[in-house]
Every structure is written in C-alpha cells, then in structure tokens.
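Only one protein chain is missing; all other protein chains are in place.
So that you can tell them apart, the chains are marked A, B, C and D in the order they are listed, and the count of residues begins at 1 in each.
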Amino acid sequence: MQNAWLIPLFPTVAFVVLALFRRFLPGQGKWLAIAAVMAAFIAAWPVLFDMLGLGVGPYHFPREWFSAGPLSIGWGTLVDPLTVAMLLLVTFVSVLVQVYSLGYMRHEVKGRRGSHVADDPRIGWYYAAHSLFTASMLTLVLADNLLLLYVAWELVGLCSYLLIGFWYERPAAVGAAKKAFITTRVGDVGLLIGIALLVAHTGTFDISANLEMVEHGELSSGITTLVALLLFAGAVGKSAQFPLFVWLPDAMEGPTPVSALIHAATMVTAGVFLVARLLPLYEASEAARYTVASVGLVSGLMGATMALAATDLKRILAFSTMSHLGFMFLALGAGGYTAATFHLLTHGVSKAMLFLAAGSVMHALHDETDIRRMGGLARRMPITGTAFVLGALALSGVPPLAAFWSKDEILVAVASGLNPLFLVGFLLAIVLSALYMARAMRIAFFGEHRADAAHAHESGWTMKGPLALLTVCTVLVGLVALPLGFDGIGSFLFEAGHGPHAFKADAVWMPVGIALALAGLGLGWWLYDRALERVDALRTRFGALARTFERRYYLDPLYQWVVDRVVLAAGRLIAVFDRRWVNDVGMDGPGVATLAVGTRLRMHVSGFFADYGLAVAAGAIALALLLWLGA
Amino acid sequence: MHTDFSLLLPEFLLAGLALAVLVVDMALPQAWVHRRSDVAALIAVVGMALVLAVTLLTGTDNAGFLYDQLLFTDRFALLFKVLFLGTGIAVSWMSQEYVGAKMRHPGEFHALVVLAVLGAGLMASAGELLTAYIAIELLSFALYVLVGLGRGDRRSAEAVTKYVLLGAVSSAVMLFGISLLYGATGQTSFRDLQVPGAWTPLPIVGFAFLVAGLGFKLSAVPFHLWTPDVYEGAPTPVTALISVLSKSATVALVIRFLAEGAMVYQDHWQGALAILAVLTMMVGTLTAMAQTNVKRLLAYSSVTQVGFVLVGLAALSEGSANAIALHLAGYAFTNLAAFTVVSMVEVRAGRESIAGYAGLAASSPFAAMVLTAALFSLAGLPIFAGFITKFALFTAAAQEGLLWLVAIAVLASLISLYYYLRIVRAMYVDKAEAGTPLASRLHLSPVSAALAWALLAGTIAVGVYPGPLAGWIDAATNALGPFLGS
Amino acid sequence: MTLLHFQLLAAALFSLGLYGVLARRNAVLVLMGVELMLNAVNVNLVAFAAYRDIPIATGQVIAIFIITLAAAEVGLALAVVLRLFRSHGSADVDAIRGMRG
Amino acid sequence: MELALFVIAAALSVGGAIGVVMVNNVVHAAVYLLIAMLGVAAAFVLLYAEFLALVQLLIYGGAVTMVILFALMLTRRSAHEEQAHHVRWPIAAGVSVGVFGLLASASLLEAGRFNSAERSGIGLEELGRTLFEEWAIPFEVASLVLLIAVVGAIVIGRAGRAEDIASPEGAPPRHVRPGTGRGEAR
Partner (left out) sequence: MGYFERHVLESLVYLPMLTALVLLALPAKGRSLIRGVGIASGALALGGSLYAFVAYDQGAGGFQLVRVYPWMAGLGIDFRLGVDGIGALMVLLTGVVTFAASIVAANRDEDPKAYYVLLNLLVAGVYGTFVSTDLFFFFFFYELAIVPMYLLIAMWGSSSVFPSFSRTKEYAALKLVLMIVAASVLVWIGIIAIYVRSEAGTFDIAALSQAAQDGRLDAGFQRWVFPLVMVGFGLLAGMWPFHTWSPDGHVSAPTSVSMLHAGVLMKLGAFGIIRVGMQLLPQGMDDWSLVLFIIGTINVVYGAVSALAQTDLKYVIGYSSVSHMGYVLMGLGTLDSVGVTGASLQMFSHGVMTALFFTLVGAIYERSHTRDSLVLNGLASRMGWASGLFILAGLASLGLPGLSGFVAEVLVFVGAFRTEPVLGAIGIAGAAITAVYILRLVGRVFFGTPDKQWDHLHDLNLREGIAAASLVIPVVVVGIFPAPFLDVLRPGVAAVLAGIGG
C-alpha cells in the first residue's frame, strides 16, 4: 500500500516516452500506453487487497517534495477506501477506453492519394495525452496534500483541454477546449484561493492535518465557511455544476472516448471527490453544506431539463452527467458520503458505457450526433443498442442496475439530512432523468430509420469488447451494495467517524424511487413516439420554457457577453489607456515637455552681442547681490 | 624670497618651443612648404611631449613656490600641467589634418596652441590674482587668435568678434573684482585674502565680479552665451582646445583660489555656486536638446559638464577636489576623442550637422565607434570615464551635504543622454543619402586614427581602472590639503 | 577728498563703460566702452594703493600691467573688427547674428 | 583745493566717458575717449602716481587713440550711416545704473573701513624695483601676451581678405541656420 505511488508512475512513464519519442515507436506507441495503463490497473488491485486485509485506514505516507520557508510540500499518498475505489474506477475505465480508442481512432484519413481508413495521424499524441490524464487523475486521488491535489487537478484539466482540442483543425474543437479550460479555471481560482487561505491559517498543505484542525475547531467558523465555499468553487468548475457547467456540452467536440473517460467517468467527478475528501470541512459549516446541496440540486434539475431539450446524443449524455454529478453533491450536502461516492462509481461505469455506445453510433454514422437523424439503431447495432438501453435504464434508477442502488442511497440521505424542499426537487429530478433517458433511447434506437442510420453497423472488437464489458459491469456493479461475500459497499466506503453501514432497503423511499423512475420512463416512451406530435404540442404550449432549456438557461450568451463586453472590453480599454495615458502622457509627456522647454530655451542664445554682454553684466550683479544678501 | 628659476624649466621650454615653431615655420625651405602643416604639428607634438617628459621628471620633487606665493610648482600644478600638455599634444595632433586642409598659418596655429598650454599651466600654478589674470590673458589671447584663424568664412569672423569683445568685457569685470579685493585686503596673494570676518559688502562684490569673470571663461550660465557661437565658428581643433584646456585651466585656478583664498567663507558662497551650478546644468542640457549642429551641441554639452564641475566646486573639499580633477581628466580624454572624430568628419566629409552624420557607422565604423564611446562617456555610462568620474564627483558633493544638488545633476545627466543618443542614432540608424560623402567608405588618416585609438583607450582605461590615476590625483590635491581639510 | 571719491569715480566710469559696451552697435565703440571700464579699474587700484597705511606698489603695478594688456587687447580687437568689416561689410555687432540658438 | 582738482579730473573723465557712450559720431567718440583718459591721468596725479599718469597719457593718449582712429577710418563707410545705439539701450542703461548702484553702495557702506585717511605715494624707484623683481614673471608672461597680440593682429588682419575668403579647398559646408532647422531632419 505504501507503494501506491507507483500506480501513476506507469502512465507517467508512458507519457514521457510518447511525448518525446513517439515518432520512433510503432503505431506511435499506442500499445505502450495501453500496456502502461493496464499495468496501473493491475497494480491497483493489491492496494484493495491490502486494505481488505488490514482495515480501511486511512493510510498516510508522507514524502517531501520541496519546502520553502516554514512550508513543506509533499508528494505523499493518502490511501482510504475512496482512493482505492477511484483507483480501480479510473484505471479500469482508462483501460477500456484506451482499448476502445484503438478502433474509434481509426477513421478516414486524407492522404496524398485519396482518403483511406487508418489510425489518426496523431494517434501517438492522443495516447500520450491519455496516459498523462490517467497519471494525473491517479495522482489526484492519491494526493495526501492539497497542493499535490491541485497539481493533479490542473493537469487533468490540461489533458481535458488537449483532448477536447485534439482535432485542432476544427475551430469548434479549439473553442470548446479553450472554453473548458478557462471556465474550469474560473473555479480553480476559487480553489487556489481556498487552499492558500487555508494554508495561511493552518500552516500545512496536508489534508489529514487540515481536517484534524477543522474538526478540533482550530479555525474560526467564518474562515471555515469561506474556505469550504472557495474550494467548492473549484469543484463546481471541474464537475460542471451550475453556474460553471457551460463548458461541458461544448467539450463533446472532443473524441467520444475522451468524453467517456474524462467527461463522464473520471475528471468531472474530481469535484465530488474533492468535497468528499474534505467533507469534515463542509460538515463544520452549515452554510457550506447547504450551498453544496443547493448547487447540486439546481445542477441536477438544470442538467435534466437541458438534457430533455438537447438533440445531440453526446450532449444529452453530458447534461445527464451534469445532472448526476449534481445528485452527488446533493448527497454530499446531505451528509451522504457513502451515497455520493457510491453513485460516483455506478454513474461512472454506466455513463462511460453510454458514451462508448454513443461513440459506437457516431463511428457507424460518420460522426452524426443528432438523435433526430438516427432511429431504429437498436436493430442495426444490437450490442450497442442493448448497451445503451441498459445504461439508460440504469441511470434512470431501474433495479437492479447500477445506479438504482446508489440513487436509493441518495434519496435516503436527502430525506434524512436536508430540508424537505430538497427532497421534492430530487424526486422531480429522478422523474426527469428517467424521462430524458427514455427520450434519447426511444428516438435514437427505436422507431424507423432516418438518414444514414440504415447503413449503420457495429464496429470491430476493440470497440465492442469494452462496451460489452462495461455493460456487464453496469448491470452488476450496483450489487456490491448488497452484503454479498463481504459487508457491502457501505461497510467499505464510509466516512470516518460515521461508521460503516450496510445497505438497507428503505420501506418508503425505495418503492417511491422505483415508481418515479418507471413513471418517467413510461412517460418518455409515450411522449416521444414516432411522430413527436405530443412533444411538439407541449413545446408550443411551453415555448419559453423549452427555449430556456434549449438555450441552456441563457448562461452561454451571458458569459459570452461578460467575456466580450466586460473582460475583453476592459482589456481593450486598459490597452488604450495604457498607450494613450500611461505611456503617451505619463511617460512620454515629461520627455516631450522637456524637449519643448529646450526648444524654447535655445532662443535665449539670441545671437545679439548686446544680449550676451547684458547677461554677463546682469549675472555679475545678480551674483553679487546673491552673495551680499545671502551673507 | 625664492627665486629658483629652474622650477620654471617647463614654462621656459614651452615658450621656447612656441618661438621655435614660429621660426621654423617661417624659415622653412621652399621644398618643404607644402608640408608646412605637418612640420609644425610634428615639432609642436614632439616638443610638447618632451616638455611633458621634463615636467614629469623634474616635477615630482620640486615642490615649492616662487616670489612670495606668486607661482606654485606643487603637485597640484604639476597634475594640471601634465593634463594640459597632454591636451595640447592631442590638439596639435588632431589639427595636423585639419590645419593642412583648411588653414594658411600652420606655424602660428601650433605656436599658439603651445602658448595656450603655457598659459593654462600658469593658471594652474598661479597663487596670486595678478599672475592669475595675466595667465588667463595669455591663454585667452592665444584662443582669440586661434578662433580667428579659421578660414575666412563669416562664421569665423563672427565668432572671433564676439569672443574677443565679450572676453574683454569679462576681463574688465574680473579686474574690477580683483581691484575691490585688493582694496579690501591690500593683498593679491590668495593665501592673504583669507581673513576671518572680512566677508563684507565690498569684498563680496569683488568676489562676485571675480567669479563672474571666471564664470565667463568657464561658460557658466549666465555667462555662457558666447560658447555655442564660438564653438561653432572656431576651427574644430580649437573648439576642442577651448572645451578642454580653457575649462580645466580655469577650474584649476578656481580650485586653488577658493581653497587658499576663500575656504573660510565656504558657507557664504556655497549657495551661490550651487545656484550657478543648477542654472548651468539645466540651461546647458535643456538647450542642447534642440540643437542641430554637432559642434553647437557639444558646446552646450560642455556647458552642462561645467555645471557638474560647479557642483563639485560648490561642495569644495579635498574629496571633491579629487573628484573634479578626475572628472577633468576623464573629460579631456572623452571630449578630445569626440572632437577628433568631429574634426575628421568635417575635413573628410564636410559634415557638421547631426543629420549630416547619417550613415557614418557604415562609412567608417571605427570613427562612429569612437564617437559613440565618447558620447556615452559624456552621458556618464560605464565602462567609460564619464561614469566613474561623475560618480566620484556627485558622491563627493553629497558628502558635503549637497544631495539635492546631486539630484539635479543626475537629472541633467539623464537629459543629456537624449541628445547624445540623437547623434548615435544618426550615425548608426539613419542611412546616408546616395552620392553624399558618407554613402561610401570613409578612409581615416592613420595619424588621426592612431590618436582616436589612444584617446578611446584612455577613456576606457579611466572608466575601468581609475585607481592609479585617482591615487595620483589624491597625492596632487594633498598640496591643497591644509586649506581644504575641513 | 577721500578714497570714497575715487571709488565713486571708478564706479561711474565702469558703469558708463559698461553702458557703452551694451548699448553701442559699432564694434569700435564697444571697444572704447571696454577701455573705459579698464580705466575705472585702474582708478580703483591706484586709489586703493594710495590710501593705505603702509604704501605698497602692488596697485600701481597691476595698473601698469592692465594698461599694457589693454593696449594689446585694443590692437588685437581692432584687427578682429577689421576682419569683421571685411567679411560682413560693417562693424555693427548687432548685424552679426549668423549663429544663434 | 585738492577737492577742486579732483572735481576737475572727475568731470573730465566722467564727461569724456559720457561723450564716448552718447555721441553718434564715432570720431567724436574717439576724441571724448581721449578726454576721459586725460581725466583719469589727472586722477592718477592726484593719487601721487605720476609715473602711471605718464604711462596713461603715452599709451592711451598716443597709441590707443590713434589705433582706434585708424580702425574707425578703415571700417567707416559714412559718419552717420548706422544707428549708433542698440534699440534696447534702456535695458543697457538700467543694468549700468544697477552696476553703479551696487558698486557705489558697497563703497559707501564700507567707506573708511579699509583705508587710511591720507594718501601716500610710492617712489618711482620703488615701483621699478617691485615691477622687475617681484613681478618679473608676470612681466615676462605679459610679453608673451603682447607677442600673441602682435602675431594675432597680423594673422587676423590678413585673414579677412578677399583671396582668403575664396579659399581653394572646395566650398565650406553649407551652414544651416539654427533655429529654422530647414534642411535638417531632426
């Protein structure tokens, strides 16, 4: 377990080798990357076994990285069940996605002699970035201190940026990448401020030490709340929560495997991970806790409604991701540590699978993503179709699929830990999430063929295999909630101090949850029939609302306005101010004035002899008077 | 009464040298007439070099004074005599080409240079008002004639007229001052003027008039107005002579006068000299900004430099006397280097406006480099002499509590950089118009080039390792030590 | 009759000479002004020398030097004026403004 | 009696001086200069400096005035061809009055402080001995000054002649009049 730090090392090495020497490697080194991440995946298991054998920890292995003044910054590891779970999730999904990419990244390449199907020309770079991402994400979950966490946090953001913008010839991809980076960066400002503020007060970056101080009340409540909120800002950005979610739908411009890995299963969950990791901090502040819950609920509802209005298959999934991440925050806000982290895992698996399915569809349809141009795909692509349907059902909360179990936990947590208003909102969100999943499923995979969908076919085993494997996991992973063989996930993923607890079927909320999910699904199936008449009628009825959903609550134009009219305008204003006033007047001004004085002053040498003599005489008198009167 | 005439051996030799130059020039065989200029220059340069050697050999242990403090042959005088002889050698050297190309009286020219050096040396030695006055007149008369020796263009006539008439007026003012001082003390020897409690109106006016007259020689504002016109109108080597020799000699005289004759009243005259320094620096530097003629620009630049020296004079102490002497030495190298190039460009390319210097760097990289180095030195940038000499000067002034004056001085120094850069820009950045002399390669005469090399080396040597020179100067000002010490 | 009388006489001569220098346009007249100023100096010197408790020769010696040098100066200056006249066609110092600024 | 003599001497010199600076006719001015010199010589006599008075008469009255008159002849085109006074003469007058005021007030304030009441003369012998013994070096230097003056007068006097102006070595650089900056790119 003390060697857990080696896990990120495998992909790191792969990254370094690929980044520098990929042109000398066969297939630009993609096999190396896969091997590395596979090694990491394998290496993660001993940690789990250690933990099962030794107890849940947490285990802290500090190591110094560098120090400045009184501060010491480490690269140590903090291993607790959450870490182990994340390690497995990240490496597992990474392996599958990288394998999947082998197929996905083979497409039409324009060469000198026409186009042919081949690996993307920059496949090596693609795998390098993937490796870096995996390494960073693993570091993030292992980090024992906030600075190392932040380092990894930024690096996963960078990888997200690089991979979203992987096809940098496409302006949309470049724009999306930029937007993703900058938007999350806004949150990161809060995160870094929060870290700096916390460290300024506690004097250490170490997470355990900080939490200990928080629990011992060594920080004033004001600072605690402030730090908690600032750190949460980072989580909001990274996990695409309201109001910083705008980058997530655009991020779908990247290759779909990237979306599956980064924007569904792993990176976006970093925010949840962060809050979960620092939950004592939030529990110490009611305001922070409620903020987290509120943002989570609002994001959950907004994501769901936007998913309902979106027509792009990947974006529907993206909004769904946002919505489910919202549920996790809601759970965290409610104190449902186990619920949130469990949902993180189940959602991660399901959503990755859904994305892979979507990728499979896109691959078959020449990058078509509009669900209105699909239809009847289930028949043409049985594996993909099965997977998608299972995924949709899972996320809707249909038992016994993955997300059912975790959603139920969240429901229980919300019902017990928060104001009833949150419960109402969450119930609505459950219905909505079932509804939009049904919609996507119904329109894309059932009904009649539209456009190119007729020629769609399944892809090779590299894509089908991971998809199938994830589907199986989606079906099965939720069952770990049950005490099968061990005491269930609740005995493993529990927050220190709250104690382990086994899964308990709640007599009230489990049926309610199932009923709502089924109702949503049914409603969706009924609403989005072939002709979409019923929907159109609704749409005309609630046009403004529909438009609000479609336009993503107008946050994009608002931000665009802020960027164009405030930030860039300020930039232009300052630039002109800098040139005209600071430079031309402030700095050149004295110079120009001096020169003007000089130009006037030179006329004092008039050329007249008399003036010269006069100056001598007058000067002599003046000097005499000066000396005389001065004496 | 000490009347050891052997102490004055260098002076006698110089006088003889001047006559020899005149006589040889007149008696030159017909076959040599076309080399008149070279012969005169050679005799003057070699002669002055020999005198320099004699001065150095005899000077060190022959400290003393003649005729009841009339003339001092102490180390202070020796230091300046060496400086003046060096200046004279350089000016004669650089004139070789100029005089040959532009003048009809090489013999007279070089003889007058020698006499000017003699006059300057006497100024540095003079310990008494009348002797000082006559030494000043010797130098001034030589310069009057040299300025008038310019080929018969209108500018030369104008320059010499203004110079002679104003010089006479200033002499009269100075003499009136001397007469009042004499009247108040009954003495003319500097050391006898220093009577405590004698700072009363009549001697004050006398002191003021004396300073005004010396200020004229120094080009201190407001007595400076002749400077640009004379600098512009005079033959360029003569301009160099005025700017270096005349200024340094006057400064030497002023130092000795203030040290031996007026130190007890320093509190009284310090403020006035400081004001004079401020005026001189600021007017000089501001006016220089708008100049278009290189020689005029250098004229105002020399006014500014005098302002810096005045800062040191206002704060006169042993330290600042050292610094002033160091500054003058560095300034001599620097300014002579600059004028060597200016003179060369005038002779070879007929250019003396700043714009006319366009393309000099391409045409003659060496000349441009020397001039640039000289200008940077004048601006007070390292590794050139100007940096350390100004630094020493301002530090010394600040030590006497005149930090505010130093602040103004460094400000003036900053402004001066602007106009020096204008010349640098013309030389390096601007391109010569096709067909003009500087559009093609400009060949330097090896004689001038050798001088330029030597002066450049001196400028840099003072800039990077002033220690030995400073030590020598330190020993020299020790002669005035008893008067300067606190 | 005291020293003061001579001092005032010298001051008057000096001021008048100065006025001549400053107000006159003909270079020769300017030169005459200078001569007046120098004479004022001489009056001063000689008077100071005379009104001393212990007579000393310095004042008169200086005056002799001044007279001599003044004469030389006149000679030189007049040559200069001649040259000015030749090149500019007049001896008017106001007219020589070829250089300024 | 002595006072009367002083008044005469002063009147001669001051009157002459006024003449020098006021009259328009340059030749008249030269004559007035001579008168002023005479007045000064008279003052010298009153100060027991007979030798100096003699020198004054010889050098000024003889040499200087003659030279000046020659110069006037050589440089004059007509007697009244030009305005003799600078247009800004009031300023000059002001400054001159200022100088007088300064000198006079300084003298008045310190009258009697630096001098004895009685004047005394110095013997010619004493004067000569001082001049040639104590002041030998300045004397020799002065002779060099005279040498320069002679050389200079010759050289400069010749320099302005026509053949000299049209010198053989090409045209001198065109002088650009400062202040206008024409033809000069800054």
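Here is the rule we go by: contacts are C-beta pairs under 8 Å (C-beta built on N, C-alpha and C of every residue); 3 or more make two chains touch, one makes a residue touch a chain.
Every value quoted in this text rests on a predicted model; they were computed, and no experiment measured them.
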Contact set of the excluded chain (shown chains only): A, B
So one chain is hidden, and I want to know which residue out of B:381, B:439 or B:454 touches that hidden chain in the complete assembly. B:381
Consider the whole complex, including the chain that is not shown, and state which of B:8, B:112, B:178 or B:406 touches that chain. B:406
Tell me which residue among B:28, B:417, B:447 or B:461 touches the hidden chain in the full complex. B:417
One chain isn't shown here. Among A:18, A:102 or A:199, which residue touches it? A:199
Looking at the whole complex, which of A:421, A:476, A:570 or A:593 touches the chain that is not displayed? A:570
Quick one: say which of A:66, A:461, A:526 or A:542 touches the chain that got left out. A:66
By the contact criterion defined above, which parts of subunit B meet the unshown chain? Give residue numbers in ascending order. 319, 322, 365, 372, 376, 381-383, 387-388, 391-392, 394-395, 398-399, 403, 406-407, 410-411, 413-414, 417-418, 421, 424-425, 428-429, 465-467, 470-471, 474
By the contact definition given up top, give the residues of subunit A that touch the hidden chain. 64-71, 147, 150-152, 154-155, 158, 161, 165, 168-169, 171, 174-175, 177-178, 181-182, 185-186, 188-189, 192-193, 196-197, 199-200, 563, 567-568, 570-572, 574-576, 578-579, 582-583, 586-588, 591
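Just so we're on the same page, only the chains that are shown with their structure count from here on.
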Subunit C-subunit D separation of Cα centroids, rounded to whole Å: 3
Chain-centre distance (mean CA atoms) for subunit A and subunit D, in whole Å, is 98
Determine the centre-to-centre distance between subunit B and subunit C, using the mean Cα coordinates as centres, and give it in whole Å. 26
Contacts with 2+ other chains: residues of subunit A: 602-603, 605, 607, 609-610, 613-614, 617-618, 620, 624, 628
Mind pulling the residue numbers of subunit D that touch at least two other chains? 86, 88, 91-92, 95-96, 99, 102-103, 106-107, 114-115, 134-135, 138, 142, 145, 148-149, 152, 156, 159-161, 165, 175, 178-179
Note: in the complex, subunit A contacts subunit C through residues 602-603, 605-610, 613-614, 617
Tell me, which parts of subunit D touch subunit B in their complex? 102-103, 105-107, 109-110, 113-115, 134-138, 141-142, 144-145, 147-149, 151-152, 155-156, 159-161, 164-165, 167, 169-170, 172-173, 175-176, 178, 181, 184-186
Inside the complex, what are the residues of subunit A that reach subunit B? 591, 594-595, 597-599, 601-602, 604-605, 607, 609, 611-613, 615-620, 622-624, 626-628, 630-631
